[in-house]
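Below: the structure, in structure tokens.
Only one protein chain is missing from this complex, and each of the others stays in its spot.
So that you can tell them apart, the chains are marked A, B and C in the order they are listed, and the count of residues begins at 1 in each.
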Amino acid sequence: MLEVGLGQPSLPSSYNHSMLLTGVFTPVPTPFDRDGAVDLARFAAALGRWVDSPLTGFVVLGSNGEAPFLDEHETDEVVAAARSAIPRGRPLVVGTGRESTDQTIRATRRAADLGADAVLVRTPGFFKAQMTSGVFIRHYQAVADASSVPVILYNFTAVTGVTIAPAAVSALSRHPNIVGIKESSADVGQLADLVAETPESFAVLSGSARTFHAALCVGASGGILALAALLPEACVRVFELTRAAQHDQARALQRRLMTLARLLGSVYGVPGFKAALNLSGFDVGYPRPPLLPLAPDAVARVRDALHAFQEVPA
Amino acid sequence: MLEVGLGQPSLPSSYNHSMLLTGVFTPVPTPFDRDGAVDLARFAAALGRWVDSPLTGFVVLGSNGEAPFLDEHETDEVVAAARSAIPRGRPLVVGTGRESTDQTIRATRRAADLGADAVLVRTPGFFKAQMTSGVFIRHYQAVADASSVPVILYNFTAVTGVTIAPAAVSALSRHPNIVGIKESSADVGQLADLVAETPESFAVLSGSARTFHAALCVGASGGILALAALLPEACVRVFELTRAAQHDQARALQRRLMTLARLLGSVYGVPGFKAALNLSGFDVGYPRPPLLPLAPDAVARVRDALHAFQEVPA
Amino acid sequence: MLEVGLGQPSLPSSYNHSMLLTGVFTPVPTPFDRDGAVDLARFAAALGRWVDSPLTGFVVLGSNGEAPFLDEHETDEVVAAARSAIPRGRPLVVGTGRESTDQTIRATRRAADLGADAVLVRTPGFFKAQMTSGVFIRHYQAVADASSVPVILYNFTAVTGVTIAPAAVSALSRHPNIVGIKESSADVGQLADLVAETPESFAVLSGSARTFHAALCVGASGGILALAALLPEACVRVFELTRAAQHDQARALQRRLMTLARLLGSVYGVPGFKAALNLSGFDVGYPRPPLLPLAPDAVARVRDALHAFQEVPA
Partner (left out) sequence: MLEVGLGQPSLPSSYNHSMLLTGVFTPVPTPFDRDGAVDLARFAAALGRWVDSPLTGFVVLGSNGEAPFLDEHETDEVVAAARSAIPRGRPLVVGTGRESTDQTIRATRRAADLGADAVLVRTPGFFKAQMTSGVFIRHYQAVADASSVPVILYNFTAVTGVTIAPAAVSALSRHPNIVGIKESSADVGQLADLVAETPESFAVLSGSARTFHAALCVGASGGILALAALLPEACVRVFELTRAAQHDQARALQRRLMTLARLLGSVYGVPGFKAALNLSGFDVGYPRPPLLPLAPDAVARVRDALHAFQEVPA
């Protein structure tokens, strides 16, 4: 039932997509082998474990999937492999943002053809000074018009150096094929602005595990969280506790997650994400150069944080 | 009872100051007349109205009080006038941060002598590159050692250009005379970090009305909010609804407050704050040059936002 | 003789590449037609005019060439067309920076095969927090080892959000196949640091027309300047006057160039660059979406600046 909703943009515009984007999604890392080649066997094995978890859905080829390092052929292989591993009924979202509008449309169409339920389209950001609200609106309208699957906006200022203004998101939220936004900042005020200026049916998703509970408090419908790959149950529990208004417990659990959230986020990035997963029994291989595997002292710090988390009783 | 707790640093360190800093505080503007002189008559009249509101307490000579524009003689007059207008039993917090440690200690002592229940001490920030955690820790320890009233740390990166690290706050939170921190950023993740790294008895106060509900969700004990001068009841209601875990209602009210929160905060600053109060029947005079009264088109925008807020039924 | 030096990395390492990178280079725009397709006819025609100018050499597929918008097939077509239009003996530099090391190596090899005399390799910058000096050094060493033509480093903080430290540049300047750096910032202090920490034989090129004369004063060997596409003679004259220590005249001419330098640089970017060229008789077509052609009021401002420049006697 789920894939019907996500896969059919011809649904009436009153259809509430935010229900489909409600919950906890994980970005899926792209495993590389020691020589830097995409390792689809590792990818399928890791996905199998996540599919068995209570996670709502999956995002492949986002930032944590090292998407900027893949060529278009590799991109297609990864999407196809993800669709094979993820049963219909569990949302598969594919990152298809590129710098040019045309490249983005082509990547979006290929992802849809390969089975994506929705696409996550990061703002272009290379020509920062020219990235005005008008430019963003035209870009996303063109992509959403051309896409056969719903489009999720994606603002990631720390990476792109640009920010799509809440007013532009508000305008775009009226497009029937634009169903939500992922905002990666820990600035929950920005998130609250987005919730305030878009309809109820428009999903606002947090990309910051550090502020996940707060994001839900201000009206986010869920999150796309690297931490959820590592600790699916805990992240889903924060979501459920918050939904049930059990805030003291939600806050206590969120507090326990802070150290790992920071280490996987701004501190160690993709190398930290992969190291933590490798330490936890997911084999996700190496990052691709120029990224290097996490240095030994940093691995030790991640290991300590994992142990500290596991030893504290929930 | 309240002023006893705040006024006596000789209390056992197990005493929970955060209970005293729990709730909604307003920064109090300093009225100037048309010629730029401090207008104590307007000040007393406006304070009288706020005293009759459900606000928890008051902060004078903060940023919104245009403290950097006052000389030390004017400073003392304002503190004395505030203490006259605010009954014992309602916390009066005075901003006493200066660039040098010695200046800060002297301002703190004078404020305490004039009846302050606590002092709010903004980080020094002129020599940004030298403002390390070690420097902050020495500075605040010296001030707290010398102060006869409790000290509240104050981080306001947008103004100072520096940030006191959560680890330094954690270290300082063990000082028996340092009882809390005001964090002005809308970065609720930063706030959550502060809550996570300080004891329960240490108060973390939000300075951002835009994220007040979210701040409470992550464990803030209250806020010092310019918006609370304008809409005391609504801000107190957000606090109470959140405490009662009535989050849908809290969020709905927070959402209604967003436009005004933004206009009074980052958009129009002190001139917007004073204009909004003047439009609402508080007579708080003019800002002091180089600040100029709000331009007419901006006043119109503030008026519209006030009307929009009042017309929407709660 | 020139192409020999640039084309043969097997030259002894004492060979002074900076002589080959001495002078004024222009970035070459990539013309698109109204439908967004690469327009090789316009490209060849415009190049023909620049070849007839006193410019030292040419950079294709840099930022001003909208390189991030081209796929690899289009990239190859543009390089081949450039080599056809630019006679051997005039340096053709090709931008080949990509996010992954492997992508960069492949683009570099293809450019060399198609006749590039050197490659200009922008720092990767997507995963900003991980872009340490160690990462940059490994990345560039791998590229330089794999390249059959000399490599020029490229720091463009305004676009990438990262900065390669002078110490890392110093280390890389010892590699026999790394012959220079383009620094796009107007921070001439940064440029002076680079000159101070690299050997005489290492070329430091400015990317900022606004500070071209100053850059030459602190030891830059030349510039890669969008303004040089529009005003080749004037830019070359600044270079020659400065080399001849005729600083009063150089400064006076530089001063006349300031308005256009700003408009083509930080103010209007690629749309301004293309608009100015189209106004000046170079037909370079349209920018590619999401970039839009310059708005009419901005075109008028560029036209005024062009007229003002031409009317003032040199």
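Rule of thumb we're sticking to: contacts are C-beta pairs under 8 Å (C-beta built on N, C-alpha and C of every residue); 3 or more make two chains touch, one makes a residue touch a chain.
Note that this is a predicted model, so its numbers are computed, not measured.
Student: Specify the shown partners of the omitted chain in the complete complex.
Tutor: When the entire complex is considered, the left-out chain reaches B, C.
Student: Which of these, C:218, C:263, C:284 or C:299, touches the one chain of the complex that we don't see?
Tutor: C:218
Student: Write down which of B:95, B:166 or B:271 is the residue touching the left-out chain.
Tutor: Of these options, the touching residue for the absent chain is B:271.
Student: Suppose we count only contacts with the excluded chain; which residues of chain B make the list?
Tutor: 36, 63, 68-69, 71-72, 99-103, 124, 126-131, 134-136, 138-139, 142, 158-159, 161, 266-267, 269-271, 288-292
Student: At which residues does chain C meet the chain that is not included here?
Tutor: Interface with the chain not displayed, on the chain C side: 186-190, 192-193, 195-196, 208, 210-211, 213-215, 217-219, 245, 247, 251, 254-255, 258, 262.
To be clear about the criterion, only the chains that are shown with their structure count from here on.
Student: Touching both chain B and chain C: give me those chains, sorted by label.
Tutor: A
Student: Would you mind checking which chain's mean C-alpha position lies nearest the centre of all protein C-alpha atoms?
Tutor: Answer by centroid distance: A.
Student: What whole-Å value do you get for the distance between chain A and chain C if each is reduced to the mean of its CA atoms?
Tutor: Those two chain centres are 36 Å apart.
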